[in-house]
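The complex appears here without one of its protein chains, the remainder shown in place.
By letter and in written order, the chains are A, B and C; residue numbering begins at 1 in each of them.
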Amino acid sequence: MRLELKGITKRFGSLVANDSVNLVAEPGQIHCLLGENGAGKSTLMNVLYGLYQADAGEILIDGRVVKFSGPGDAMAAGIGMVHQHFMLIPVFTVAENVILGHEPTKALGFLNMDEARKRVREISDRFGFDVDPDAIVGELPVGVQQRVEIIKALIGDAQVLVFDEPTAVLTPQETDELMAIMKQLRDAGKAIVFITHKLREVKEVADKITVIRLGKVVGEAKPTSTQAELASMMVGRAVDLDVNKTPAKPADVKFSVKNLEVFNHLGQKVVDDVSFDIHAGEILVFAGVQGNGQTELTEAILGLHTRVHGSIVLDGHELIGQSVKHRLDWGLGFVPEDRTLDGLVADFSIAENLMLDRSDRKPFAKGLLLQLKYLAEFAAEKVKQFDIRTQGINQRAGALSGGNQQKVVLARELSRELRILVASQPTRGLDVGSIEFVHEQIVATRDQGLPVMIVATELDEATQLGDRIAVMYRGKIVGIVPADTERARLGQMMAGVVA
Amino acid sequence: MSTEKTSRLKVDWQSIIRGNALIPVLAIVTSLIVGGILVAIANTDVQAAAGNIFSAPGTFFSTLGQTVGGAYDALFRGSIFNYQASDVALMFKPLTETLAFATPITLTGLALAISFRSGLFNIGGTGQIIFGAMFAGWVGIYVHLPFWIHLPLAIVVGVIGGAFFGALVGLLKATTGANEVIVTIMFNYIAGLLLQYLLKTPLLQAPNTANPISPAVQDTAKYPLLFGDTNRLHWGFFVMLAAVVFTWWLMNRSSIGFKFRAIGHNPRAARVAGINLGLTYVAVMAVSGALAGLAGTTQILGTEQHLTIGVSASFGIDAITVALLGRSNPWGVLAAGILFGGLRAGAVTMQAEQAVPVDIVTVVQSMIVLFIAAPPLVRAIYRIRKGAEVEAF
Amino acid sequence: MKLSKRPFVTVAVVALLTLLLAAVAPHDITTINVSSDTDFFHIADFPVSVTIVVWTCAALNILLAAGAGSFLFLARRKVPGAITGVAFFAMALSALVYLYHGNNMTITSLLQGSLALSVPLIFGSMAGVLSERVGVVNIAIEGQLLFGAFASAMIASMTHSLWAGLFGSLVAGALVAWILAVFSIKYRVDQIIVGVVVNMLVVGLTNFLFGTLMGDNPVLFNQPPRFDKFSLPLLGQIPVIGPVLFNQTPIVYLMYLALVVVFVALFKTRWGLRVRAVGEYPKAADTVGINVYRTRYVSVVLGGALAGLGGAFFTLGQVGSFGQGITHGAGYIALAALIFGRWNPLLAACAALLFGFAQNLQYGLAIIGSPLPSEFLLMLPYVLTVIAVAGLVGKVTGPAASGKPYVKE
Partner (left out) sequence: SASTSSSYKACMVSDAGGFKDASFNEEAYNGLQNAKKDLGIQVATVQSPETATQTDYVTGVQSMIDAKCNLIIGVGFNLATAVRDAAKANPKVDFALIDSALSNDDYSALSLDNVKPIQYDTAQAAFLAGYLAAAKTATGKIATYGGMLLPSVTIFMDGLKQGVDYYNKQNSKSVVVLGAQGTDTSKWAATGDFNDQSKGKTLTEQFFAQGADIVLPVAGPVGIGSGQATLDKPGTEVIGVDSDWYNLPAHAAYKANILTSIEKKMAAAVESVIKDGVNGKFMGGDVNQYVGTLANGGVQIADQHDVMYPDGIAAKLADLKAQIIAGTIKVTSQYNK
């Protein structure tokens, strides 16, 4: 089945998200769609999937014009979509999620769950997914959730499959597996549209590449183009893909964690006897497959967990037993993993978000009185310094693109008097331009002589950014190794093989 | 040149029509029309005339007009301006009645607005008013002090009473995670029953009577009247205005309010930013309860003067609508509070003079809120084209 | 694994309380009466010694606490829920026997009354479940009950037909729910504001019509017939349970049916899956072609119809006439039961029954001569609810999208 988008234009108010975009998806081909954050990729796909109605342009299937008034029509026409933000219901089982919308039923509308399980297993087995139909989706690792999304997209026997940034949340292994699956699907004759920011992936699977910028198609690229070429086409300027940093000059140990144990709300031990030191002027990257305790480790450092044993010493000061507030005041800079849930108040303005952790401190408040004038100046300065692309400091933070949201969080954390910076997956979902910026900031922080702790799931990021790499597996540190350790060895460590 | 002028005028008119200024007016007009229909249905004269509508349609319509017109004339004279009164003071008396009713309603509305903006759904206005009134009432009745200490002390104690009862909810939520909707509903019943009990014990019940009523508040603890004995409007009105400004300041200009709003919008991000959720829940509910307690003081130290079972009236529930109608914005709450106060004040005159059942006001009140809350509906009724984007709330 | 100590602490506290009860209980007799007139098997009243019962229960609970402790500390396993359940039951039993000492404890009537007081709450909580499960917060249960009560009385009175009245209550409840639905789904007005306002509207309207129409002509408008109780064959003859559960009016049988149907429909059918999907994540439902708006309308309105039936129970099931404000806050209690029951119709029904039991127990105690002023007895159900919500339930989260209007781009 051949799918063609012709002259698609979509406006949100005065913003033109798609401007006469043309795109063709051929059967047996993987078509990569590249573009910065906010370029209009998801919007285009949502038009294709019937979620948005285009203001102009048409969709053709095998040369015939079709009209989708809703996703139901698109699915019926053989289009499946794996959404950028999971469209899964966390409290439902895998099977329930997969059949939703086209449920097999017995008499009287009773669900036929056996049939549902059978269908899930069928697809799961065909592509080697290994997914339990009765597992509750919310309890599954994101990688498995991603597979559930794919099963969902495949179940209606879709011929055109859209993957909108499916790898943003995956571990390297999971990404490799997904690439294999996509190739398998292509070989089965399906037309695939694949959106990603990761140029390595593009180069690995793409048969055809289209780049869009500011809602317009800026051109096509060949799979043989270099990553640097692709990047500059996306951003419209030359981008440095490598992290520029001088060798670390580690000084004294500034941050020291000893025998740390953390229990989650279910009483499970999620961080198990973890000890490590970070020197001033050094970046320690925690690598490892997600869900092995890194998140909880950073949260325990911030003080979000109540059941914690062991010791966390920052600059000679024990943090265990202290409130979050106290730790922040002592100079802990924290960039949470999930910026929309934990990093920002979406309904607050950019300015308000910039003082979220210091709203009751000088100079943001005198006594109880907020110093709005100071805040306005401060925010304007930070917006400039961090190149936050916004209509103004009073814009809702929730209206910013992901990259810019991350910049707001970084700006807030880095503008305090810090003794350490702890950042969890600081570049997740960001485009190459934004990644470059975030990395620069992190390295600059190190070079000021601060200890830096980063959690990364991208091996590339870990090796480029880190001075040393700690690998976690099942709550324990498997080993702490130099940053130039081979990828293969790191991969083994991530699977739990002790160094 | 003149064309330019007219076109500018036209533009202005268009913007008024399409804009949002007209919506509340149309909402009120529409509700009054529906209320008018009910008034007509309930009126025996209209019923009689309706029987002869074909033989004497003129009579029917004039009766209809007289009845509905009379009702709303009475509503106007009872709530805003009584042009039939004999002297100027009396003419303005209805307005003061409206403001007297608006005082506790607005205060409770502010209380709830603060909690709503902080993400806590406090339905406990009733119980918190009762606690404020009980505490303030006790001081006002039994403590003997000169005016300039007595009244402030009674107010403060009342505020503390409300704050205490509110904070209890916050504490339960912070420590056990108990849902505040359930807890506040239950606390309303518990507070009511506690008051009922205390009004039968010497602690609150007046000597020499077997009825559940307290002695009168001493003169030294009363909010002074603003316009002499014949008007019920008292200094509590200015306390209320001050509370409006305070609430605006607290929520928009103070660091405490900033934290309140932060947990209201995104408690997780607030926690990561070092804001102590449990403590803030308690603080929100304490401030909210304090304002409702203040409403209790304007009841007992202002208009009521005797503590009875009914001291909280329906203000705890009215205030939910007032808070939401005012979009939880202090000035909006004030406007909504005055609207509700006016309807409550005017209802009595409508009843006394035109035999209009009191419940019609409740109907009109709720329809006004529904219409104001749904501008597209009003636009659809009046076929107004959509102007500026309006946020549904 | 680190195990939660909460169940152990709970059981230990319960055991202590039971022991305390035993210590203060008098040497007296409580006569337990399990029969009612309609019983097929007549079981004679039997006296029990308060002392024996309370000390047995205390001993049992101490054993249970020890058991829970050994599960936790010795076996390092989760404390089974049954232990907590039995401990609570034993405490309740000893409390009852103690409170009724020197008197007749008429179990059947105690339970019958509890059920009667719970019926509207159960209907109301089902309305809440259907509405909130699909993502619309239903504060308007009170209005749905009240309008159902009003319409059923008026229609049954005018038509002299109980079933017409019942149908009227269904339509009335659905109508109120429809208003809630239109404003919260179509106009995206804050759902809580609509709920509160709709309640106000219904109170105003029914009071108005009660004062005019019904008040002026009660014979025509407010003298409906009333459903008779009838005993189901066989089931009705089971001792205790029979007369309590199966000697009832058709409205109560409808309630049983509705409970089963709502539960099954919600958790076993295609419709229910879609309803829950819409309430959890409407956008996800939308992306698989489910009509979010229609699903919401249908579920909310169906819920309203059920609440309407609950309203009819006041008039056609219980007292045979409508009175101003007759529901007196039952809708809000139903809301509490719904949250307490974690948005599950069966658990919510249990919560409603618990509330009804507390209320009726309070009456029972007033009858045999209460040690407390009536106000404190009347507080009992409310205080128990707070304790239950704070102590047992803790933090509960409802359907994720509940309260949020869905905006389709």
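Going forward, a contact is a pair of C-beta atoms (placed from the backbone, for glycine too) under 8 Å apart; a residue touches a chain by one contact, two chains touch by 3 or more.
Owing to the predicted nature of the structure, the values given are computational and were not obtained by experimental measurement.
Asker: In the intact complex, which of the presented chains make contact with the chain not displayed?
Answerer: Taking every chain of the complex into account, the missing one touches B, C.
Asker: Looking at the whole complex, which of C:F167, C:F183, C:F210 or C:F340 touches the chain that is not displayed?
Answerer: With C:F167, C:F183, C:F210 or C:F340 as choices, the missing chain is touched by C:F210.
Asker: Would you indicate which residue among C:V136, C:A307 or C:I326 is in contact with the undisplayed chain?
Answerer: Within the whole complex, the residue contacting the unshown chain is C:I326.
Asker: Over the whole complex, note the residues of subunit C touching the chain we left out.
Answerer: Touch set of subunit C with respect to the missing chain: 36, 104, 106, 108-110, 112-113, 116-117, 120, 207, 210-211, 214-215, 218-219, 222-223, 226, 229, 313-314, 318-321, 323-328, 330, 359-360, 363-364, 366-375, 378.
Asker: Which subunit B residues would touch the chain omitted from the figure, given the whole complex?
Answerer: Counting over the whole complex, subunit B touches the hidden chain at residues 78, 97, 100-101, 193, 196-197, 200, 206-212, 215-216, 229-230, 232, 299, 303-306, 308-314, 345, 347-349, 351-353, 355, 357-358.
Just so we're on the same page, only the chains that are shown with their structure count from here on.
Asker: Rounded to the nearest whole Å, what is the centre-to-centre distance of subunit A and subunit B, using the mean of the C-alpha atoms as each centre?
Answerer: Between these chains, centre-to-centre, one finds 47 Å.
Asker: What is the distance in Å between the mean C-alpha positions of subunit A and subunit C?
Answerer: For subunit A versus subunit C, the centre distance works out to 45 Å.
Asker: Of all residues in subunit A, which are in touch with two or more distinct other chains?
Answerer: There are none in subunit A.
Asker: Over in the complex, which subunit A residues touch subunit C? Could you list them?
Answerer: Going by the criterion above, the answer is residues 46, 49, 51-52, 70-73, 75, 81, 83, 87-92, 96, 99-103, 105, 108-111, 152, 263, 267-269, 307.
Asker: Considering only the defined contacts, which subunit C positions touch subunit B in the complex?
Answerer: Its residues touching subunit B are 183, 187-190, 192-194, 196-201, 203-205, 207-208, 211-212, 329, 332-333, 335-336, 339-340, 373, 375-376, 378-379, 382-383, 385-386, 389-391, 393-396, 405.
Asker: Help me check something: in the complex, which residues belonging to subunit A touch subunit B?
Answerer: 302, 304, 323-325, 327-329, 334, 336, 341-348, 352, 355-357, 359-360, 364-365, 368-370, 372
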